[in-house]
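Got a structure for you, questions after.
For this depiction, one protein chain was excluded, whereas all remaining protein chains were kept in their positions.
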């Protein structure tokens, strides 16, 4: 059975309801169309369209030299993408699941992150590494991890995560347009969440965070799959008369914390939410920076609702492992108790 | 020229003056003697005794099956060490330099850290990965990095760093005795610093931090090579009448923060010092935990003196990159200014 | 289960046994298929070691012949039928929502049972994630596999007592772990005589591209490690045909490392047994490592989440059905009068029982307790983690209290 043909989005396509998965596909398609140097590469991204079908139909329309089914090795995917970038291409690599990025870690850290610096700017690394990440899908081991903090710690990389279809569409294209290497974390459990997308409305800058719900009681900041959870928590809290301000961080490195600082100066309280273990993570960094910048404004310490400091558990336990609405509200309560 | 024979330390050897490098060698020797299952493996650890001579003389005395010159591949070193551990061995792997641990990252994260958990405790992973780390030695690229935070973020690993010969001797043996995988970070720029070692004095537990200088004005916490820097800073500060309390963290995961909390409750001020870039790091984590635990005691935000968020620079620039006495005191001053 | 039951819809026009077009013709990819990237082939080539033809004919081989009794042949048949049945049942359980995912071994029974039965109790196996047949041979009951796929655990058996390591999902990792283990066998003095120990590591055609597999071969060669690299070339790595990983047959990799590489008919349980036994003996004696490429075919989807109709043609499967590993042994047993209808009926009944037991077990699997995720992270638990567990349990208890107060049930 052939892959269903995708409508080609154009600037005049008008608003349509799309999932995050579809929006990513549209974003890739738009980039492939706009710039002949853009390549898509990874395991099963061709005929299959990727295990999540994010690259569905792209090989058919752009050919095997633009959309490459690679051999099965992540160091190879990243390492050859680097070579292609040196040659002037803009490769977009797909890592099939979060847990499989580690064989490619060395090339990411030692070459991808450093080549621009090493060459004093003479070599550019416009490479995007797409990583479907996070849990909540009932998968087996290595398919539900949240390794983003590791990359946020590596200087020379940029790390972003989208949380909704509109951002998915734009942020991916912006990442591809960026002349620096971008780790692009996709909230796989939210792939099928829908929203209205109007491709004619211009996006906000890639590396900006954004207040996605205004509130005055407690600031809650999250990224990727946890933004939805926080919004749901905010809705629930509002029913109890508690207005949470929710910030979608969007960029994890560089962090755009000014909106967080502003918010915390108003609310005096911050709760950080992520699926990743807390230890030495992006949420640690944000807590550290906020306690420094907002020292005199904080009425409670910065608190976190995160995955535990354990390996990702068997999926029957993931409901307990992952922060959910209740856990977020529990931490919000603890913040308010100060 | 044959390697100089090392005196075999015994419980009755009495006190001797040794370098960190020598203490590590003695610690390895003691472990190899005590337990026939202990293996030493890595690139050039045999006849050469390692590029830093930490394994000097060991292959000669324990043979090629106890001290293995491995093929040149870090995934291979870690991956086969895991297999040897499954077989009942206790491998001690040497990674030649910090920057070369990344090809082994996948095996560390996917297997070494997880096998005990995956097997519900049936498989133990008593593997030590020794990593000479940090800068300040005028080396070329990839030879001066501080990747410890990446491992602190990975659940299932334990991460420690020694700062002096006595700890080097004991902590390495304790790490080898530990039934969990331990990343053992050695402060290579301090390898030749000396101290008195009395092998009959029992050590403190491996995963404990320790106050190495008492003071009341500001708490300064560091690990590995920066402990010396902080002690020097404390000496300098004392000349100006300012008493810094210096804590050697020793264990980065798990963190032993009770001594830090106690100290901060007294001083109200904390400065964290490390060579690693600050972003999403161990120092972020400590700041995050301290602001939470000591919320009402802090008179200033937790501040940090760290490497910058750049790739490690060419060595002519490292003096500026690495926190030194002046930088530490500058941040101490900033803390006191609150 | 006969070949026509392979396809989930009953509508396929499966060709029975040795009838229909000769396998070679049906299997040779057409020009169009090649262009379309549908290039998997059923041609093992001249180097293929075979002892039992697809038509059930016993043939000889100059290097790898084997003496085997009728009883042993029947046992191999039983093994294959039972593991196939367990596989199909688990697949069905997934379809019914009882498992999150299943990884079918359909079509690879001969490769796995041959290799598994070649092993001695003292040998060690490192599987990938599809080795249900090898698990069977190592005495792991199929019920013990379910936890992984239901999400209750990451492997419930004891790798030490069964000498069957946990399933490894990160492609290639286990090859290095196996090389290390085999080095240990050697260091322990267990190599060098006929009763020595050896290790077998299982991996796929796709896996051969991973650096870890290479490093494992380098290590094993350099340390003379007693390890058999058993590559099941089932022609596909999810949607990618073999040609995305190599230009030449995979068994040839071995020569670049200086040890033997053999391509065996992976649908021929006798050949798989004979070649693996030989390879293990070589390793036991200290002449390892050895690479075996078992030339076979993944008859079902990659996993239950996969849709192979997107990337491969039904023709190809049809061609491979003619090479069914079970069918050829059944024909052989009948032709040689090594087994009668009673025997076949008995095995079928046993298979039914096994399936029923598996099903029953699956339905009754307990959920793991919530605190389990904090257990066995470390051999020596950290205070940090203990505190997290306590806090989490307190948090959970809070709900119970709330509910108790509200009189509700969570």
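Should a chain be cited, it is by its letter among A, B and C, assigned in written order, with residues numbered from 1 in that chain.
The rule is short, and it goes like this: a residue touches a chain if its C-beta (ideal position, glycine included) is under 8 Å from a C-beta of that chain, and two chains touch if they have at least 3 such contacts.
Note that the coordinates shown come from a computational prediction; the quantities given were computed from them, not determined experimentally.
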{"item": "Touched by the hidden chain, restricted to displayed chains", "value": "A, B, C"}
{"item": "Candidate in contact with the missing chain, chosen from B:27, B:83 or B:103", "value": "B:103"}
{"item": "Listed residues C:87, C:153 or C:212, member touching the removed chain", "value": "C:212"}
{"item": "Residues belonging to subunit C that touch the chain removed from view", "value": "208-215, 218, 221-222, 243-248, 252-259"}
{"item": "Interface with the undisplayed chain - residues on subunit B", "value": "1, 3, 43-44, 46-49, 51, 64, 69-73, 75-76, 99-100, 102-103, 138-142, 279, 308-311, 313-318, 320-321, 326-327, 330"}
{"item": "Footprint left on subunit A by the chain that the document does not show", "value": "65, 70-71, 73, 75-76, 78-89, 103, 106-107, 110-111, 115-126, 155-156, 158, 178-180, 207, 254-256"}
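Quick note on the criterion: only the chains that are shown with their structure count from here on.
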{"item": "Closest chain to global C-alpha mean, per-chain Cα centroids", "value": "A"}
{"item": "Taking each chain's C-alpha mean as its centre, the one farthest from subunit C", "value": "B"}
{"item": "Averaged-CA centre spacing for the pair subunit B and subunit A, given as whole angstrom", "value": "32"}
{"item": "Centroid spacing, where centroids are CA-atom means, of subunit B and subunit C in whole angstrom", "value": "42"}
{"item": "Contacts with 2+ other chains: residues of subunit C", "value": "153-154, 170, 211-212, 377, 384-385"}
{"item": "Set of subunit B residues in contact with two or more other chains", "value": "75, 103, 106, 110, 117-118, 155-156"}
